[in-house]
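For this view, one protein chain was removed and the others were kept in their places.
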Amino acid sequence: MTLRIGMIGPGGMGKAHIERIHTVISGGRVVAVSDVNPDNAKAVAEQIDGTAYATSAELINSPDVDAIMIASYGPAHKPDVIAAIEAGKYVFCEKPLAPTAAECEEIMAAEQKAGKKLVTVGFMRRFDASYREMKKILDDGEVGEALMVHCAHRNPTVPEMYTWDMAINDTAIHEIDTMRWLLGEEFVSARVDKPKKTSLRFEHLQDPLVLILTSESGVRVDDEVFVNCQYGYDIQCELVAEQGVVRLGDQELVHRADKLGRRNRLTMDHNQRFGQAFVTEVQEWITAVSQDRHTGSDSWDGYAAAVVCDAGVAALTADGEVPITMIERPALYA
Amino acid sequence: MTLRIGMIGPGGMGKAHIERIHTVISGGRVVAVSDVNPDNAKAVAEQIDGTAYATSAELINSPDVDAIMIASYGPAHKPDVIAAIEAGKYVFCEKPLAPTAAECEEIMAAEQKAGKKLVTVGFMRRFDASYREMKKILDDGEVGEALMVHCAHRNPTVPEMYTWDMAINDTAIHEIDTMRWLLGEEFVSARVDKPKKTSLRFEHLQDPLVLILTSESGVRVDDEVFVNCQYGYDIQCELVAEQGVVRLGDQELVHRADKLGRRNRLTMDHNQRFGQAFVTEVQEWITAVSQDRHTGSDSWDGYAAAVVCDAGVAALTADGEVPITMIERPALYA
Amino acid sequence: MTLRIGMIGPGGMGKAHIERIHTVISGGRVVAVSDVNPDNAKAVAEQIDGTAYATSAELINSPDVDAIMIASYGPAHKPDVIAAIEAGKYVFCEKPLAPTAAECEEIMAAEQKAGKKLVTVGFMRRFDASYREMKKILDDGEVGEALMVHCAHRNPTVPEMYTWDMAINDTAIHEIDTMRWLLGEEFVSARVDKPKKTSLRFEHLQDPLVLILTSESGVRVDDEVFVNCQYGYDIQCELVAEQGVVRLGDQELVHRADKLGRRNRLTMDHNQRFGQAFVTEVQEWITAVSQDRHTGSDSWDGYAAAVVCDAGVAALTADGEVPITMIERPALYA
Partner (left out) sequence: MTLRIGMIGPGGMGKAHIERIHTVISGGRVVAVSDVNPDNAKAVAEQIDGTAYATSAELINSPDVDAIMIASYGPAHKPDVIAAIEAGKYVFCEKPLAPTAAECEEIMAAEQKAGKKLVTVGFMRRFDASYREMKKILDDGEVGEALMVHCAHRNPTVPEMYTWDMAINDTAIHEIDTMRWLLGEEFVSARVDKPKKTSLRFEHLQDPLVLILTSESGVRVDDEVFVNCQYGYDIQCELVAEQGVVRLGDQELVHRADKLGRRNRLTMDHNQRFGQAFVTEVQEWITAVSQDRHTGSDSWDGYAAAVVCDAGVAALTADGEVPITMIERPALYA
């Protein structure tokens, strides 16, 4: 009755998923682990009283594993996702599904061959209660049609290894997926604006930057990416529609008044801000898989994010807009 | 490894607990049911593929049941709680622990004889993230000592069967427990003020009323109980301390601006407002019991709530303050 | 065309009124000054290029003075107010109208003899845009009838000379007047609750305290008076009505997010918080007087405040409620 999960590549995110599954989520258990570093696999397996497999292929094909979670390095995702599909097992793959659109297409080909959606991509914001409420208000027609969305993605700081393209591929990718989901349409062009740089960053980085996306119907999304804003992990989103605007709430637990003013604490990282979204995401996946249902983002979402990210990265050095072209959407993902 | 739980008296609250345990909580499963109405026991048992017991005593003493949850009618709690204690099993009992202080004393006597805290009373607000943040700020000394707390407990409406004493025993009891926990001290007196009555209520009811409690150290707590406020389920709490004040946040998921102004939705009942607190409460209980640890409110908390409620009810018709006297706190609950 | 105003007793408040009248208010000018300290009168007169009078009586009766403002010490108010009435001149008297109800009655007697409302008492909150909006919502019937009002009057600190009765006579008097005006009825009883004292105060003072007033129709007003709250000048007011609640807004000019959280500055004194209300108050008075109209609080309001303050002071040492009895309201003030 308990879903037996095999975890591939448990680093920080994978271990956090294990912790969640074992302490605050119903219906699943991580029973198997594999890792490019066998010592890590062994250590994690020991902690959870599970089995360490020598290779991800063995783990995927083990009869003792019902479903797969992939938390390895992005470039390693493709073969494991495809192997899981070929084994007929549901697979939860952390974002990105794969670093290139071409790899995502291969995954979709395998999935279409299997004739069934098995892949869920780990875009957790779709599970955040505030974003969900925003989408519900929009979908219920309470504010008319969407015209614009103003997003901001702010992190206190990033380390020196954070390079320019990561602003798109690792940071803005969250807004890219969330906006596709919120609006229910694809993007057709990307542009990047480069404001004055903060002095509080490593020299090589353009920070902040603004990614501007246009959707099929013309909705304009701007996403301020500012990863050295110093003050907090601050995720803003304001939907501007024909008859009203909707913003994410303040996420404040309490507010206080003291000598520093009337104030509330800000979250400092994505675990604080989206901790509950991660729990809901994995819970809904385990529940769905246990009932042989797909849930959450699918391979097409992974592909679309990859395509938009490619355009966004191109826009970093392009002059003006970069068009976004996608393959036709396969029927499986209609 | 999964905690096997026996549920006594599954009405609305009990069924909600079962639903939570089976869908979004880790480590437990309700496997047994009993009810004064055997048909209800049978129906619920069937739904969860569990066993219906003819009596609560049989359920409690079954070797197939590790821990007990009691969600029956308050007056029925005592014998079951004591039976669970005598069986050496952890028991989660919905509030009130028992309707009278005398019964709570009997429970404490049994528990002291067992020499171990086994009873948890279902006061869920202690598990609400906002109240917890407030308590942390106070306990960390960030605002100095508490001097006053202003509470409001507002419900949209109540049915005709809601009587005056229920304003204390069913409604204000939440603030009574939460304030004891927040302040870490007992109350020594209660008074009830009776404002102008709303016309939008059944004739027999004093609504709103204000319960005023004084703690051992002199902290003054006022609790506005207004159960026909029409507009929402609105739980307010403002802690006034020596160097600052702390309030519960707005609990808004999003806010919007439209023709009705800048606004956010209000919760309409305790399940909406405290849904996550209920989950956390039961999760923490299952986790603790699985590790043979007590967690949450204990029998002393149940006793103290009963005593303060008695004083509150007396204050409904008394002129002025009603003193609150408790027995000496047994060492087990120190 | 310019209203020629004579100012009696220009201390801090009087000078602030002069400054306002001469720099940001239309239609008036302070042309004459008197003071128990003739040097002060001379100094102020010189600054404004006006005339210093040896006595307030001479100032009041001067043909060069159209209207009177009294900003002297409260115990000195009565004879000057009466002299102004007898001279047939409009008079703006800072609160309190007079320290005792008996003196206020003498003033009302003089005014009734004059047959015309000439006296305005300086209760500036009636001119605050937020309180006015609250009153408009109530008067327009948008939230049904008022049932309770929760007020808080918090100051950062007070000096050692601030005595207990001043918590009523100087501090709570603002809520007393504002609530009479908001609710449109009189209070019939007063009680004072004494919470735990802050350690950050002079030893002789009960701080905070809570004044509880009941109106004719049963509306319950509580007013937390906390004059050493450390963190700001924080005026709170929440009206609880049958179909909704209304609170004063945050008064924030901007809010910011930085390392201290998401926050806005608090006002630190009544000039910051009610600066615009003072301007509006005096502007409306000058405009009205120039048109031979009365405006603002009248002598009855001054009397009623004095009676309620007396009860409040009695309640400081009384056990329980102190009844409030007023004379019948003269027709002039109907």
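Each chain gets a letter, A, B and C, in the order it is written, and its residues are counted from 1.
Basically, a residue touches a chain if its C-beta (ideal position, glycine included) is under 8 Å from a C-beta of that chain, and two chains touch if they have at least 3 such contacts.
It should be emphasised that the depicted structure is a prediction, and the values quoted were computed from it without experimental measurement.
Residue A:E242 is the one among A:D140, A:E242 or A:D292 that touches the chain missing from this view. Contact with the chain that does not appear here is found for just one residue of C:P38, C:G249 or C:P323, C:G249. Set against the missing chain, the residues B:H22, B:K116 or B:R265 yield one that touches it, B:R265. Listed by residue number, the positions of subunit C touching the unshown chain are 2, 21-27, 129-130, 132-134, 137, 142-143, 243-250, 252-259, 264-265, 276, 283, 287.
Residue positions on subunit A in contact with the hidden chain: 144-148, 150, 152, 193-200, 208, 210, 212, 214-215, 217-220, 222, 224, 226, 229-231, 234, 240, 242-245, 320, in rising order.
Of the residues in subunit B, those that touch the hidden partner chain are 230-232, 234, 250, 252, 257-266.
The criterion applied here is as follows: only the chains that are shown with their structure count from here on.
In this assembly, the C-alpha centroid of subunit A lies 58 Å from the C-alpha centroid of subunit C. The distance from the centre of subunit B to the centre of subunit C, with each centre set as the mean of the Cα atoms, comes to 44 Å. Distance from the subunit A centre to the subunit B centre is 38 Å, each centre being the mean of its Cα atoms. Multi-chain contact residues of subunit A (touching two or more other chains) are listed as 250, 252, 257-259, 264-265.
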